[in-house]
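Structure first, then comments.
In this view, the complex is presented without one of its protein chains, the others remaining in place.
Letters A, B and C name the chains as they come in the text, with residue numbers starting at 1 for each one.
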Amino acid sequence: MKFNIQSTISYAVSAPTTFIFNIHAIRSNSQKILTESLVLDPPLAVEEFSYNGGAGRFVRLKSEGNANFTINYSATVETNYAIIDQRQEFQTVPVAELDGDIIPFLFPSRYCQSDKLQKLAYTEFGSIENVYSKVLAITDWIYNNVEYRSGSTDSQTAALDTITDRVGVCRDFAHLGISLCRALSIPARYLTCYAYTLQPPDFHACFEAYIGGNWIVFDATRLVPLNSLVKIANGRDAADAAVASIFGNAMSQNIQVSCEVAQDDFTPFWYNDNLMNGLSLQ
Amino acid sequence: MKFNIQSTISYAVSAPTTFIFNIHAIRSNSQKILTESLVLDPPLAVEEFSYNGGAGRFVRLKSEGNANFTINYSATVETNYAIIDQRQEFQTVPVAELDGDIIPFLFPSRYCQSDKLQKLAYTEFGSIENVYSKVLAITDWIYNNVEYRSGSTDSQTAALDTITDRVGVCRDFAHLGISLCRALSIPARYLTCYAYTLQPPDFHACFEAYIGGNWIVFDATRLVPLNSLVKIANGRDAADAAVASIFGNAMSQNIQVSCEVAQDDFTPFWYNDNLMNGLSLQ
Amino acid sequence: MKFNIQSTISYAVSAPTTFIFNIHAIRSNSQKILTESLVLDPPLAVEEFSYNGGAGRFVRLKSEGNANFTINYSATVETNYAIIDQRQEFQTVPVAELDGDIIPFLFPSRYCQSDKLQKLAYTEFGSIENVYSKVLAITDWIYNNVEYRSGSTDSQTAALDTITDRVGVCRDFAHLGISLCRALSIPARYLTCYAYTLQPPDFHACFEAYIGGNWIVFDATRLVPLNSLVKIANGRDAADAAVASIFGNAMSQNIQVSCEVAQDDFTPFWYNDNLMNGLSLQ
Partner (left out) sequence: MKFNIQSTISYAVSAPTTFIFNIHAIRSNSQKILTESLVLDPPLAVEEFSYNGGAGRFVRLKSEGNANFTINYSATVETNYAIIDQRQEFQTVPVAELDGDIIPFLFPSRYCQSDKLQKLAYTEFGSIENVYSKVLAITDWIYNNVEYRSGSTDSQTAALDTITDRVGVCRDFAHLGISLCRALSIPARYLTCYAYTLQPPDFHACFEAYIGGNWIVFDATRLVPLNSLVKIANGRDAADAAVASIFGNAMSQNIQVSCEVAQDDFTPFWYNDNLMNGLSLQ
């Protein structure tokens, strides 16, 4: 699939401020960047970096303040996701065989307190044998028990809040999904992305579970087809993949995000319990 | 300094169980392993691994269960810490100049909810200019306001609990120190270690703050001199550096830890506000 | 029913300490005290009191400390519970018609954060029309989703913890039941009691929901028949009905509780969805 993605964010900066943005599409085996451009107004020196254990292209810049500034990113990206038959995944990859770099995605994190949810996870989902079906059951449970409501939560909301409050946004749905997977010893990680057909247009978040050696995408919000995603970053949770981290004093003025298909045909891919096909975008 | 360290842990294993142990001394510029041995009884295949973004030598093994088993690790380690004058550290390394791999240590984590403690941190410590003095003030505040009591907390206790409950163990003291540093945009990480003169002998935990390009060691418990440490691992918090992670069903039967100096002389190094010397063990 | 109840608690008192005990059986329309005795060793002046809005006979005494002391309460109590047909209770008593003294049992309290559980309660139980069936469904849900494990929680554990941790004791089962009722605008209150056939013998806690003008007893633990209870106190939650409140410095040494039937016959009363009979002990 080919997508044209774009995001524009503007700030009023009232003091010297360092920004870390996480809005670039990543490069991976299944995601190729055909063209991209980054425009800053006013122009500022920008540095791209990544860090160990995270998959994301962070850009960092510093504004001296007392000015507005706008960052605009646009790209044409080709995604080649894999569809993987999940019927045979009758058990989790044993921890004894997990690659070392996968292990941290079993650990609890700031917004995914999986260590507190083990009994709940086992009671609700422990008896399901097929791993894909198990994670799908988690995703369905979240969809059926948590209300999606814009603006209902904030940057401090974590999975434990969502379990009790039963309301949230895509970020919260993903955190709860990740937490329940880790509670069952299924590695899971956070995913931020652009998403075609998302209404209203915005950045989106969902999660990936590690099943049979592949990272399979799940979205408990059911807001978009899974093959509409253009990946920005993976991380343990939102703490690793914030769209913007601000060190100083700046107020966001405006955010515009768009994601369109760059070709005529688009056949949406949705889950299907009967087909048992998982989508991977590694 | 030369130290002889040893740890022995035994389990009753009632089902097939995978263990991940984090008890080896790490190799680094300032820590050299002269000899080491790992003995398992009964003998089991063991694999050593590490993961991106973590500094630790994890060993993984699998017991088929219905048996006891004991892991014994011993080593002679030479540490060459640096003493660094902190008088000139009048500001934090700007985020704009931090190496990418340092950035994650600014993020909140499972047991260090720094995002919730920013106002508290600024109110209490924001006015202190010298960064080393600032972290030392954090360390003193914890020592003076939190009671050290063995067994008072558990593996789910996080910094927010310690701020209200005001009681904990070395792990909790470290988590609170890390949280308050990150709340002030000072990178901070968790440290597990063996510690000479620790009474009763056990594994120990403290934290490191990133000041002037060096990771400086701080210990809010004041239980041991800072140059008595032999480092096992660094991580974002205890979620990254658990002594043992157990996937299956095993009960710990016995833990023995020892750390002795392998030479005659040992001059303890303690903080000293006047000297303003920081100890680094990178 | 006639019951012989008894409780003996002994303390080592190391400083002048005031105790408030809440171990007496209450007098009510449905509970008559035939005989009772309170023995203190050494003898201390004791004062009985109650407070507005609470149903309990508190006794207060002061030990000068540096001594052991033992309180022993025993009584023969006759209970005359009512069995009330619940088939017609098709809606909650409207708040507009509730007696003023019932209203506070709609409010959230220390251990019953009903304000945080409204969506959960409506999602799980909102569609059930008959009020008694609704509270029975809450009780069953707790029984099926929360593990009863002695010593798994402490005096600070509240309903929000139980919702996530899914483990607790009778106190926690009651707090969660109360919270879910209040979240659905059903008045609910905490109940402490002696309980015949409880194993191991101890004080017990369950809850009452206000249905059709009567306080109906529910016990999500299913540990004892409902007609085995001898009521000690009602309150908003355990904060109002602690067995012992200690102001000073005393260590509990030993607790013995017993509750036996004082007659030959005892026909246990359990819930029965078909019969739809509720038990009231007002």
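Annotations
Keep in mind that, in the parts below, contacts are C-beta pairs under 8 Å (C-beta built on N, C-alpha and C of every residue); 3 or more make two chains touch, one makes a residue touch a chain.
Nothing here was measured: the structure is a model prediction, and the numbers come from that model.
Of the chains displayed, those contacted by the omitted chain across the entire assembly are B, C. Within the full complex, the residue among C:T35, C:S127 or C:S155 touching the omitted chain is C:S155.
The hidden chain makes contact, of the residues C:A82, C:A137, C:A239 or C:M276, with C:A239.
Of the options B:T35, B:T123 or B:Q199, the residue whose C-beta touches the omitted chain is B:T123.
One chain of the complex is left out; on subunit B, the residues touching it are 116-117, 119-120, 123, 145, 147, 160, 163-167.
Along subunit C, the points of touch with the absent chain fall at residues 18, 20, 49-54, 58, 60-62, 94-96, 100-101, 103-104, 106-110, 112-113, 115-116, 155-156, 185, 239-240, 245, 247.
By definition in this document, only the chains that are shown with their structure count from here on.
Taken as a contact graph, with one node per protein chain and an edge wherever two chains touch, the assembly forms an open path, each chain linked only to its neighbours along a line.
For the self-contact between subunit A and subunit C, the two sides draw on mostly identical residue numbers; the shared fraction is above half. For the pair subunit B and subunit C, the CA-based superposition corresponds to a rotation of 180 degrees in steps of 5. Put simply, the C-alpha centre of subunit B and that of subunit C have 45 angstrom between them. Averaged Cα coordinates give subunit A a centre that lies 46 Å from the centre of subunit C.
Of all residues in subunit C, none touches 2 or more other chains.
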